[in-house]
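Missing here is one protein chain; the remaining ones are kept as they sit in the complex.
For clarity, chains are labelled A, B and C in written order, and residue numbers in each chain start from 1.
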Amino acid sequence: MPFRRHPRRPLFFAAAFRGLLLLSVLGVGGCSNSPHPEPLAEKSENGAPWKARYSALPEDPRSLDPQVTYDNVSRRIMEPVQECLLEYHPFKTDPYELRPCLLTQLPVRTEREGGGISYQCELKSGILFHDDPCFPGGKGRELEAKDVEFAFQRMADPKVECPVVSTLQDYIEGLGETFEAARKSGEFDYSKPLSGLKVTGRYTFEIRLKEAYPQLLYWLAMHFTSPVAREAVEYYDGKTHEGVARELFRFHPVATGPFRIAEWKRNTRIRLQRNPGYRTTAFPTEGWEAAQEGLLRPLAGRALPLVDEVSFTIFRESIPIFLLFRQGYLDGMGVGKDAFSSLITPSKDLSAKYLERGVTLHRDTEPSTYFMSINMEDPVLGPNKKLRQALSAAFNAQGYLDVFFNSVPIVAEQLLPPGIAGYQKDFRNPYAFNLEKAKALMVEAGYPGGRDASGKTLELTLDTNGGSADERLMAEFEQRQFEAIGIKVKVIENPFARLMEKMDQGSFQISAGSGWGADYPDPENFFFLYYSKNLPPTGKNHSRYKNPEFDRLFETMATMENSPEREQIARKLNMILSEDVPHLLTLHRSVFGLTQPWAPRVQSNPMLEGGLKYAVVDEALREKLRGDWNRKPLWPALLLAACVVSAGTFALNVYRRS
Amino acid sequence: MVAYLIRRLFFFVPIVFGVMLLTFVLFFVVQSPDAMARRVLGPKATPKAVENWLHNRGYDKPLLLNRTGQAPWHDSLFLNQMGRLARFDLGKSDVTNRPLAEDFREGALPSLLLTVPAFFVGLALSVVFALYLVFIRNGVVDLAASLACVALMSVPVMVYIIAGQFLVAQVLNYFPAFGFQLEGFSTAKFLLLPVALMVVSGLGADVRLFRAMFIEEMGQDYIRTARAKGVSSALVLLRHVFKNGLINLITLVVASLPFLIMGSVVLENFFGIPGLGNKLFSAIQAPDFAVVQASVFLGSLLYLGGLLLTDICYAWADPRIRLQ
Amino acid sequence: MAAFDLVWVQNLSVFTGYALLGGALWRVAGTERWKAAWHRLRGDRTGMAALALICVFLLVGTLESFSVPQPTGSRTLLQLATAGIPQEKGYSAPLATTTLSVANPTPLAGRHLLGTDALGRDTLVQTLRATRSALWIGGLTSIIYIPLGVLLGILAAFYRGWVDDVVQYFYSTVAAVPEILMLVSILMVLGKGLGTMAIALGITGWVGMARLIRGETLRQVERPYVAAARAMGQSDWKILMRHLLPNVMHLVLIKAVLGFSGLVLAEAVLSYLGVGSPVGTASWGAMIDASRSELSREPFVWWNISTSAGALFLLVLALNLFGDSLRRAFDPKHG
Partner (left out) sequence: MLELRNLSIDFGKGASRVQAVKGISLSIAKGETVALVGESGSGKSVTGMALTRLLPEPPAFYAGGEILFEGRNVLGMNARELRALRGGKIAYVFQEPSTSLNPVFTVRSQIAEALHLHRPEVADVDAEVVHCLDMVGIVSPRQRMDDYPHQLSGGMQQRVMIAMALACRPQLLVADEPTTALDVTVQAQILDQMRQIKQQTGMAMLLITHNFGIIGGIADRVAVMFRGKIVEEGATATVLGNPQHAYTKALIGCIPQLGQHRRRLTTIDHDALGALC
């Protein structure tokens, strides 16, 4: 092995010096620390500066097929791309209000002779699909009633796997029968019209129901009923692709929304670009809170969308979101537990550091309720109403929120969340946390101090969804609550599917972490959880609650149109549940969100999943503040270079000395 | 040599079969296909939707052998899937229905861009440090380095990542603290931090291991011979110890080479690198049996490839070994 | 009474474990090789310091392993010993006077040398209690994987032929299945728990040991003493137990000591994967895993991670140093 007897020192130093220079240039010089690629364009068609919004997304959407998409993540991408027949008004959330989107007006209800109900609908004319190679010439064609028919047919196609077909088949004519027939034959015949949806003209169609179901309108504001162009499905899911790799239809939506997907890099980002042909809706001219007058009035009546690009970056861990928000590379973020303490002051305001930066804090409450289910068929808990009430009174929901949710959400006092018809603002849970009352109730329940007549300690099991560190701590917290009234609680951690299985089979006593998020803002969507005809495995009455009085009232209420009477019944249902305690209520989920000064929030309707078509951005302000927030100090680079050079010199010396 | 390799390849077939059977059993013992469908479809799914989902993917067939009498005995879930894998058809994801071959192809490059530089830089640094520690062995610096190595080992990688990202995003701002874009040379600025963290987090254990290996080598007679010849300590290390240690190193290192393609779960999650790192991990959580199966299949091929590669490298590096 | 049984089963198993360990040490202590090694070890100051530290950990772990039935369920000796330390409402910094809680900082009931965790439990006490998990996982897993790996390794190398093929087939197959899948699946089937975690780690862990022992035995079988033993008509079993086993024992010991620290670290990884120790069991892994969110708070909660990682560091360091000393003590070339 030849080796150099006299290593040439100057050469080494020259190299080190050059490395230092390179590093300085690379680090401190022009190199941008932006995680985002350049925007899709520099100027929009009318010559205005390109406006882009930057958001975070936790994972890739699973499917963007409107008839399939059910999870929140996918819906966030779905919402700006694919529009529904109806939509929620962006500003009216108490109560929620529907307004037409693809339709010219809300559907008109008519009674059919021989029973059954029809809804007459009419599409707006002149709505165009996105430009896409699946259409002749690549130009999007006009939306017609047959596209709605195709969408309804797809719901009935077992191969499509529409998750809500088993719910809708109870109401829409022919849906269930067609589904079953296709399952048997293995093939769906799209040439046969569906009896539940009748095309009556180029733009008009009729939806036929077996019985009264006013909630249908809410379904028309969901993507399952969104029209689909048959060409697109045939083009992307067709058997022959002429050797060219093509995305499946479920990853390549062709729709009529204000945005279209311009780029989808798996696991990295999704970029939406404004649909230049979009004319369907405009910015609402009324309905906002007075406080927002100054911000929203100038926008009223403007063509949507208000930005040219929306870029979603995928973050599988939440910590980097906070870092990038601080650098100005995200326009908004939800305040998770991790970042909470650094952002929010004890009085639930934004900390001064961020107020100075012009950041705004928002609190959003979702139409959802979380609770622990009690198994009403359990021999110990089922017959003993006092015991259930004692459990409810022993559980410190506020403490639970303080420890695990930074006291952001609202303690749930009733099954219905705020904003849903029947929610009682002044209602207080009679068995809310009160340790003394709980102990008294334990005596009434026959377990004074947690011991039964024979002096044996009462033992209950608590099934939880085991997994993360937080879930462990929650289980320990819950355990402690019941131990305070002398009950010994055994925690069983289950994998999610096992927990579901146990809940379906009814093999549990108390199950932690149940909850229900509204599919649509209607009391029926919550009370049906305790309807006795809705028992598992087909239904979701996991508490196995059976009460004839409750059932009777529920049946009446379910098919009523919203009215004061209906609210009365909802209140009665609420009282019954509060007294019977088939569940231990915990919270209505709410979160804090932050927005940067250049991207003020225009709407906060949780049913809209972002409402990106209303979003605005001040590009120039962002550019300036980003520069201010990302200064690059020189000293660390010099320090590092000095370390490298001295280490190199040292190594050289060691080698020479030997 | 060729005959040897062919013989090894034949030995691999039953191993792959065993691995797939074991995976299948492990996965479906943990949860029935029914439970899997529930997880994928979420808590609101109806039994009918679950049943339809299972049927569309063939999960409603008997698990191992078809003994219903209505279909041929081999029309079972496991055998159908083995048949598919035997044709190197990885199938489609249970959750997204996307062809897996495409997913794996897309994820491989980002993973490799992260792990390959980290692997080689880490290896080089560990070897250099280990050699240096052997050079000054039993001294105060050596002891201090031992402590430092154990300390490096006991700090979980998450802590390195949080600290590193904080430093880059709050203090330096030189390059992005997060993100990934494949665009030629400037991809490097996204990889700088994760690669550095991967190197640091692996350094402690590797230095300890290599140091032990080299010390072992130092006790050999031929080292004494070399020193008796007048070879300097540095050259003894760089030439004699290193080359012999290399042979031991190969058994440890080469086998893990093919796995570089599988990336790193934690780093990819924290830095948003779209690699294969969390494929298996999130597939177990999702759960997505098709992805688990495909990952394990590829993984076992990689493992066996690693074994074969080790044999070949061993024969190449150690003159005493001939493959027969 | 289920609780009664559980407590005594646990206490009994700790006793049994110690008895087995003591017996094994007693058995080997008489042999020349071990005597010499012990003699050399005694002169090794770092080694002895490390051993002392390990004994302290063992003591703490033992205190936590013995439970006494109490009215509200069983409590461990360590819990009883630290019963005087009050529980707070939430995080508090070391020696702080109020909780860190942003919403309503409340005065603390007592001072805590190393602060408290999210549920207001004293960090130092939690860290000490967690020693038990680490030692149980390390110890139980070792009891499972060492005999399995050693036996299979020796048998494969001694008999060669089909035995070797079968053993090699098994360990190649196990090694080729990703460890995450194996661990997660086994833990999901058997349920969470220290015992099941040890079983899962044992099932994946024997491969390395078997491979090492097989290699070493292959070398030993060639040695004349084996041929001599055969020539004297000794049975295979005797040759295996009396001649081969003692000659690979030093490797087993070193691998076991170093493997122990790997197992303790594995627990942290398993917690990250969501299959760590069960609710109610203090563990360093769970504490480290929780630090992911604690560290990104502001002001960040550093005491939980640093205390648990520090304890882990001390144990791993002690084991490593002791392992080094053992290696030196057993090295036949030494002295």
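Assume contacts are C-beta pairs under 8 Å (C-beta built on N, C-alpha and C of every residue); 3 or more make two chains touch, one makes a residue touch a chain.
Quick caveat, the model's predicted, so the values are computed rather than measured.
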item: Given B:L21, B:L54, B:V231 or B:L257, the one touching the chain that is not displayed; value: B:V231
item: Candidates B:N244, B:Q293 or B:T310 - the one touching the absent chain; value: B:N244
item: Residue numbers in chain B that touch the chain omitted from display; value: 138, 220-222, 224-233, 239-240, 243-244, 247, 317-320
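The criterion applied here is as follows: only the chains that are shown with their structure count from here on.
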item: Selected interface, B-C versus A-B, where C-beta contact pairs are more numerous; value: A-B
item: Centroid spacing, where centroids are CA-atom means, of chain A and chain B in whole angstrom; value: 34
item: Multi-chain contact sites of chain B, meaning residues that touch two or more partners; value: 30-31, 162
item: Multi-chain contact sites of chain A, meaning residues that touch two or more partners; value: 319, 495
item: Touching residues (chain side chain A, partner chain B) in the complex; value: 1, 3, 26-28, 31-37, 60, 62-63, 70-71, 158-159, 161, 163, 165-167, 183, 245, 248, 250-251, 265-268, 313-317, 319-320, 323-324, 326-327, 495-498, 500-501, 519, 537-538, 540, 630-633, 636-637, 651, 654-655, 658
item: Residues of chain B defined as touching chain C within the complex; value: 14-16, 18-19, 22-23, 26-27, 29-31, 146-147, 150-151, 153-156, 158-159, 162, 208, 212, 219, 266, 280-281, 284-285, 292, 295-296, 299-300, 303-304, 307
item: Interfacial residue positions of chain B with respect to chain A in the complex; value: 30-31, 35-36, 38-39, 41-49, 52-53, 55-56, 95-98, 102-103, 106-107, 132, 135, 162, 165-166, 168-181, 183, 189-190, 232-235, 239, 268-272, 274-275, 278, 287
